[in-house]
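Have a look at the structure below before the remarks.
Of the protein chains in this complex, one is absent; all others appear in place.
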Amino acid sequence: MSKGKFGYYNPQKPQENRITDVGPVHYMQLLPPSLRKNYGQWVSHRVIEPGILMHVAESGDKVYSVRCGGARIMSAEHIREICDIADKFANGYVRWTTRNNVEFIVDSEQKAKDLKKELDNRKFVAGSHKFPVGGTGNCITNIVHTQGWIHCHTPATDASGPVKVVMDELFDYFKSMTLPAKLRISLACCLNMCGAVHCSDIAMLGYHRKPPAEDHEVLGKVCEIPLVVAACPLYAIKPITLEDGRKSVTVNKEKCMYCGNCYTMCMALPLADKEGDGVAILAGGKISNRINPPKFSKVIVPWLPNNMPRWPEVVSTIKKIVEVYAKEANKYERLGDWAERIGWERFFEKVGLEFSWHLLDDYRLAYDTFRTSTQFKYTDHAWAVSKAAGVI
Amino acid sequence: MGIPGQEKLWDKEEKGHRTYNDVRIFTDDQLNNYTEEELKNFKNKHDIPMLEELEKGPWPSFVSDLKREALHRRKLGKDNLMIEQDVAEDLLGLMELSYKEGETHWKHGGIVGVLGYGGGVIGRYCDQQQKFPAIAHFHTVRVAQPGGKFYTTDYLRTFCDIAEYRGSGITNLHGSTGDMVILGTFTDQLEPIFFDLTHDLGVDLGGSGSNLRTPSDCIGPARCEFACYDTLDMCYNLTMTYQDELHRPAFPYKFKFKFDGCPNGCVASIARSDMAFIGTWKDDIRINQDAVQEYVANKIPRDGGGMSGKDWGKFDIQAEVIDLCPTKCMNWDGKKLTINNAECNRCMHCINTMPEALRIGKDTGVSILLGAKAPILEGAQMSVLTIPFAYAKNPYDNIKNGVISKIFDWWIEEGKNRERLGELIQRMGLKTLIEVLGIPAMPQMVKEPRSNPYVFFKEEEVPGGWTRDINDYRSRHPR
Partner (left out) sequence: MGREEDIRQAILDYGSKGAKSKFYFKDMLAGVKKVIPDAGASEVKNVASKMVAEGVMEYFSTGSSTMYGVKGRGISVEKSGDSGG
C-alpha cells in the first residue's frame, strides 16, 4: 500500500523502480466471463424495455445489460456506490459507454428488472436520481460534454450546469424510446471543441464575443512574448514596446476569433467576459452512416446568454426543437434529415427561431452553403425580404 | 505487452489475482464515515446558493455528488489525505463564483506530466488562490482507459483510493478522448500518483500535447453483433506499438486513432480522429428469411425494439427498409428479401432495422479514413475515405507498414507546427497523400469529381515536358 506524501516514489532517486510505457490494463481480464465466452460470437440484440438490452450469442447465451445515466463528473464516493451495486448484482463487473452512461451486465431478465428498480430508486439527498435507467433506442441519451468552469481556462460557458438543466428538461426522453430516430446532444464550452460537437443532432457551443484584454502591466514580465505571438492561429498578435520602454503585445481585434490559445500561453491575456460570453446552438449533424452519410451540425442560434444557474433561454430553445422534431419527423429520420426534407426555411418557421445575418456564413468556403436555386418555400422570412426590398 | 507477468493482474477468474484489499489505502471505517443524516445537514464551507439550484430536477446532480465527496473528505481529515481536505468544498466555492460572475477562474500551466513523459498531465491553477487555497493547483491526470471501458470493482475501487488520497477524489468517467481522468491534484503528488498507477493498478498515463492521444474503441466483439473486426484488440495492439509516440512528443500536433466496429460509428471516429478505422465487409449481408417473415408479421419489434415507445403502426418492410435503402439495392416480393450486394454501400439501415434477420457479412475488415478534426482553424473536417478495405488481424503489420508509418513519416516531415493531418491533406492535396501511400486515386475518395478544371498537370505527364523551344514555335508562327 502506498502511503505517505511520496508513497512508493523516492524523490532522491526518481528512476528507482520506475515503470513506464505499460499502456492500459488489458481489457480481457476486466470482461465479465459471459462476454469472454461469447466474444465475437454475438448474433443479435433487442431492447426489452427502456434501459435494458438483451444480446444473444451463437451459443444461445443471453446477456442482459442495464444502462443508466450519470454526470460525467463523478466523485470517488459515487464510483464506490456503483461498485457496491456491481458487486451485488453483476459479479463485480461494470462498464461505461462512450456517452458517459454506466452499464451492468447480468444473466437473466428478472435480475435486469430488479436491478433497474434498484437503480431508479437510488437518489441523492436533495432529490435527483443517482442512476436513472434509460438511454437506449430512440431516446435522447446522455450528453457528451467538456469541462467548463469546473476545470477549463478558456470556456465561454459552464458544461456540467447546462448539461444538467437540459437533461432535467428532457428527462422523459432519456427514459423512453418515443422519438423518430436517435437524438444526440453534446456540449463544448468553447470553439476549440475538445468535445468535438460538430456532428451532433443538437450541440451547445460556448462562444466568446470579446477578444482578450491585454494586461500590459505584467505581460512582459510573466509571459514569453515570442511564444504568445506564435500561439495565435490567425497571426493577430504583435509584439509592441510601451511608452515607458516595457515590452508587451497587442491583439488585432478585427482578426481575433476568441480561441484562447494566447491565454493558454499567457495569463496576461484573459478572455472570459460576462457580457461577451454565451452559448450558440447548432443542429442537424450526425455521425452514423445509416441511410445517408455523416453530416455537420449547422448554427441555428448564434448566441444565447449565460443566464445562471439554469440557462432558461438555452433550455427552452432546445426543448422546442426536440418537441417539434418529435411531432413532425418521419420514422428513422434524424433531426438533420427532417430539416433537409422540409427545407431549412420551414425548420426555422416551425421551431420559431429568428434567422439573423449571423447565420449567413462568411468564413472560408462560405459560398458552398449559399442556395443557388429557385427551389424554396414561402415563409414569413421570405415575405420580409420582398417587403424590405420594396418589390411587393 | 503490459507489465511482464501481470497480464492477468486483475482477472477475477484467475487464482491469485490482485484484489482491492491487497493495495487499498482506506479502511472500511474510513470509507463509511458519514451518515445520510449528516449528508442532509452538510453545509459547504462557502455558500453555494446558485449551485444548489442545480440539485433540483431529476437528472443526476454533480453538485449533490461533489457535496458528498466534500463531506467524506472533511470526515477523513487532513492526516488521511495527501492534498488539502477542502478540495471539493473550495471547488464548489469557486464554481459558485463563476456562476455569479459568468467567468472562469482557471489558468493554464506548462506542466506536462512525470519525468520523461511529454503528456498525460494538464497543468491547471486557480486565479483565486487566497480564497480557495485547496485548489491553488488543480492538475488533471489522464489515465489510459481499458478497451471497451470494462472494469472490475476491485480495479475501480483501487483507482478511487488513489484519486482520493493523492487527488481531489473527483474524476471524469471519462474524458472526451476516453481516458479515466483524475481531476485535480498538486504538483508534488504527480510522481507519487504515477508510481501508484503503474505499481498498484498496472496502468499508464494517457496522452496530451503533441502526442498520439489515448486511442479509444467501441464495445466491438465484446458485446455487439455488428463488430466487423476486433476493435478492442486492435486498439490495444496499436496503443502498445506506439507507446513512444504516446508519451514522448515529436509530432507537429495531436494525433488520434479511433476504432469503430461498424459504420454506425459509436466512438465517432469519422468526426474525431485523424485516423479512423471503421469496420466493414466485402461479401454479402446474411439473410435469415424466416426472421424476415417474423418482422413482416410484427412478431419481432423493428429496430431492435428501440422504437417501441411510440405506436408507429404495423411494420411496413417496403416503406421502412426497401424504400429507405440509399442505393435501392433491395427487393421484397412479399415472400423473399433479396439484396444486390454489389450495389450495397453498407449503411447499416436494413441491419439496424431488422437485426434478428440480417447480419453483416463474414469477410470483414476495416475502411481507413484520414483527417478529421474540430473546427480550428480551417473549419471542422470529417475524415476522408482513403483505404476502402483492409484486413484487420493481429498483429496488424499490413496496416502499420502500409499506412500508419507512411503517414507518420510524411506528417512529421511536412506538417507545420500545430497542423493536424487533415489540414496537411487539405494544404498539400489528396494527390500528395496518395503518392505518399503509393496508392492510385479512386472515385470513392470524393463525393463528386471536381467542378473546376484547374488541374495542375505534372511535367512528366505532358510529352516533351515544359521546356519550350521558342524558335521551333516561331518556325510555324512568324512574329
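Residue numbering begins at 1 within each chain, and the chains themselves are lettered A and B in the order written.
By our rule, a contact is a pair of C-beta atoms (placed from the backbone, for glycine too) under 8 Å apart; a residue touches a chain by one contact, two chains touch by 3 or more.
Note that the coordinates shown come from a computational prediction; the quantities given were computed from them, not determined experimentally.
Enquirer: Quick one: say which of A:Ala213, A:Leu227 or A:Leu242 touches the chain that got left out.
Expert: A:Leu227
Enquirer: Out of B:Pro252, B:Gly279, B:Gly304 or B:Pro355, which residue would touch the omitted chain in the full complex?
Expert: B:Pro252
Enquirer: Which listed residue (B:Asp29, B:Asp79 or B:Glu413) would be found touching the missing chain in the intact complex?
Expert: B:Glu413
Enquirer: Return the single residue from B:Val112, B:Met240 or B:Ile322 that touches the missing chain.
Expert: Residue touching the chain left out of view: B:Val112.
Enquirer: Touching the hidden chain in the full complex, which residues of subunit A are there? Just list them.
Expert: 15, 192, 218, 221-224, 226-227, 231, 261, 264-265, 267
Enquirer: Where does subunit B touch the missing chain, residue by residue?
Expert: Looking at subunit B, the ones touching the missing chain are residues 107-113, 115-119, 122-125, 127, 129, 136-137, 187, 208-211, 244, 248-254, 409, 412-413, 415-418.
The rule is simple: only the chains that are shown with their structure count from here on.
Enquirer: What whole-Å value do you get for the distance between subunit A and subunit B if each is reduced to the mean of its CA atoms?
Expert: 13
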